[in-house]
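Showing just some of the chains, left in place.
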Amino acid sequence: AGKTATETEQDTSSKEEVSANTQEKALTPVNVGYLPSTGHSLYFIAEGEGYFEEAGLDVSFSLFSNSGEGINAVAAGQLDIGTFGTAAPLKFEEQGAEFVIFGGQMGEGAGIVAKPENAEGLKDPANFEGKKVATVSLATGDVVWRSAVHDAGLDLENDLEIVEMQSANDVIVAVNQGEVDAGVVWVPYVEKAKQEGLEIVAYTNEYMEDHVCGRIIANTDKFKEEPETYIAFMEAMIKAERFLADENNKKAVLADVVAFIDVDKEIIEKDLYDGYLVQSADPDKNAILAFREKMVEIGYLAEDKDVSGIIDIEVYKSALENLKAENPEDPFYQELEERYVEKNL
Amino acid sequence: MSTILYDNVSVSYGTNEKTALKNFNLQINSGEIISFIGSSGCGKSTALNVAAGLLTPTNGELVVDDLITRSPGIDRGVVFQNYSLFPWMSNLDNVLFALRQRYDLPNKTLQAKAADLLDRVGISGNFQKVYPSKISGGMQQRVAIARMFALDSPIFLMDEPFAAVDEITRKHLQSLLLDLWEKEENRKTIVMVTHNIEEAIYLSDRVVVLHEGEINSVVAIPFERHRNRREIENKSEYLMIKNHLLQAIEEKIVGGER
Amino acid sequence: MATNRFGWATGFIYPTPEAVISQFTQDGKELFHHLVSSVGLLASGYSLAVLFGISLGTLSAWYRRLGRIMNPASSVLAPIPPIILIPYAIALLPSFRASSIFIIFIGAFWPIFVATLNGVAGIDRRYMDSARTLGVSTFTLFRKIIFPAALSSIFTGLTIGMTLSFILLTSAEMIGANAGVGFYIKLATDFGNYTKVVTGIIFIGIFVTFVMILLRRLEKHFLRWQR
């Protein structure tokens, strides 16, 4: 893979460390669950660039297509770590599922699509009144859009018709067939919708700035027992974020991602570099809490309680500190530190 | 006019298997009663099924009324060796089903006709309304006979029609068949398989003895019609014919294999 | 919450009986409303499946040529997960409702088709011979001989098809619906509310039991000649 000169240097030095380590101690096995989404690219980059191995972890990935199943697997201890959206974990937490949120993966990246002739008229969320909209409930975009409509003063139950679909794909087909006026989809379907001649009414970050999406969750017991494993994990994730941030690494990034989700490279490129998808390892606690409030407002959650207890921001912090200690000069880590303060404290 | 001609018919059931019927030639005239007799497995049912159109000859042709025929038809009523009633229809419905194939009459009329036919073979009352599985073997066989009568075709093909009934009932059914046959102007052509030599002699114009798929001999029965059972049994030819037939069957004992 | 390696950490997926009962009393009315919607869907999809499954199954067993087309076709088409067919259904059928019905239909169709085909192909040839000597028309043959003779096998297909149509209710009712027991269950699953999931399952289970008893009665009635 094409790596920059500095990267390669760093690589070799840390690799030596690792091999020294492995002689004493084998790599720690970690089971990680993910959804088939370009939004989970930090995993793929960290794996592809060998950051997990550097951190002394032997990561095996398991794919899920349903958030609920993944969250259950984490709660049951079959997975150590997983990323399954934001709304679903918050909902499952309310139902009694046990896990810890300790990192971030992606944000934004969803949009409302409609036929070109309808798109313009729907720019204002208030105009959804009397419309029929297809959505997949509990998708991040679904939550953000609903709260936008709610904030615009519409009653979600009576002022418009919301119909449930099984997948983003079905939503596009339904919009295209004119069965519904608009639909809520996410990457890579936003792109797909455009190709099919639909127009983007709005990206969800236009409704809610910097909203979070995939959060990294962990099995509670394991998290408490072996914090060092999780710190190591987050180190790798932060390195991946750094690698992704450098557009020079585009080729390598695409190769890393494609190894996991075999889609058109063009789509990956658009998703990762076109700016409507945020990829950050920061847990972004404040945004999670804000997101949760929205879920309460639109009736997805019953109770406006404080879930700070299951959000861990220390592991991420330790990881960031470790990295910074290794590379005190790196401006990237400094930026992240500032971001951490802003988003979590 | 309802003639049957076996024109050099051969039948073998599989490519490897023995030929069940070999160069079988037989001309059956209209209004004639013919019996097939012979040892078990000699090809009697096979020959009858060819006439019914249920078996297509491997070689040769079946000709019915001067037409080469390879399928069954309403012109030939059949009583099978295993009765073959439809188990999901009551006995009455089995007969009714055949009647409907023949007559386009109101249901009431046909129902009465069916009941009458069953009465005649001794299946009456509640036994008409039950399923075939609820009556004895001999009773089922009688329902099958009634069904054939119901179809009233010009040709009757019967495979051991009276094998499962006692001697008294058997004689009654024989008389019933002959009555029916004699009454009609256009007499039916009847081909039957039987194991009972006396029955063959009493009923038939000619008795065909089969042996390993071939015709061993054809014996014409000289007694005049309207036959009387007692009378012909006392005739001098009777015993001769009977012994001749017995010997013809006996040629090789038991299925022709030992 | 007790945690052990058998996964009881996920205690929330095992609701207590009390929770289920209280959920049921709470949602009772709503559930009946959902049921009405589901029954309409099931009835349409299932009866279409019965119609086409039995007739195509019979014809495929009877006319060799059709069988030669249907056999490979069924091998390729039957294993397609109905969920994958959803976008095509939405695109090609005039309404969401029609798509939902189609999903139920396709699920119930294959079992009925296969069972009918096997049933007809396995009919004792003595009955066929018997019927042929009676000179019956093809229509009468199908109605009075083939159908009753294959009925036992057809009922196997009807039972399995019925089960499948219920299984697919959750998928079918996620096509632009906003009512139905499947909708209720699927939404509860997505929301991790397993008390509702179990309540919905038990509710539909009770309903299915009634339908199955009905089907078995029907079977007993039509196959009374077998006992």
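Note that the chains are named A, B and C in the order they appear, and that numbering of residues resets to 1 at the start of each chain.
Criterion: a residue touches a chain if its C-beta (ideal position, glycine included) is under 8 Å from a C-beta of that chain, and two chains touch if they have at least 3 such contacts.
Keep in mind it's a predicted model, so treat the numbers as computed, not measured.
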{"item": "Overall stoichiometry - one representative per chain kind is placed in view", "value": "A x1, B x2, C x2"}
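In this text, only the chains that are shown with their structure count from here on.
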{"item": "Chain contact graph, described as a line, ring, star, complete graph or other shape", "value": "line"}
{"item": "Per-chain Cα centre nearest the global Cα centre, belonging to chain", "value": "C"}
{"item": "Chain whose mean Cα position lies farthest from chain A", "value": "B"}
{"item": "Geometric centre distance via CA averages, chain C-chain B, whole Å", "value": "49"}
{"item": "Euclidean distance of C-alpha centroids - chain A vs chain C, Å", "value": "38"}
{"item": "Chain A and chain B: spacing of chain centres that average the CA atoms, whole Å", "value": "84"}
{"item": "In the complex with chain B, residue positions of chain C that touch it", "value": "126-127, 129-136, 144-145, 148-149, 151, 225-226"}
{"item": "Residue ranges of chain C in contact with chain A within the complex", "value": "1, 3, 5, 7, 9-13, 83, 86-87, 90-91, 95-96, 171, 174-178, 183, 186-187, 189-194"}
{"item": "Chain C-touching residues of chain A, taken from the complex the two chains share", "value": "66-68, 71-72, 75-78, 88, 91-92, 94-98, 134, 137-138, 161-167, 169-170, 173-174, 176-177, 179-180, 219-221, 300"}
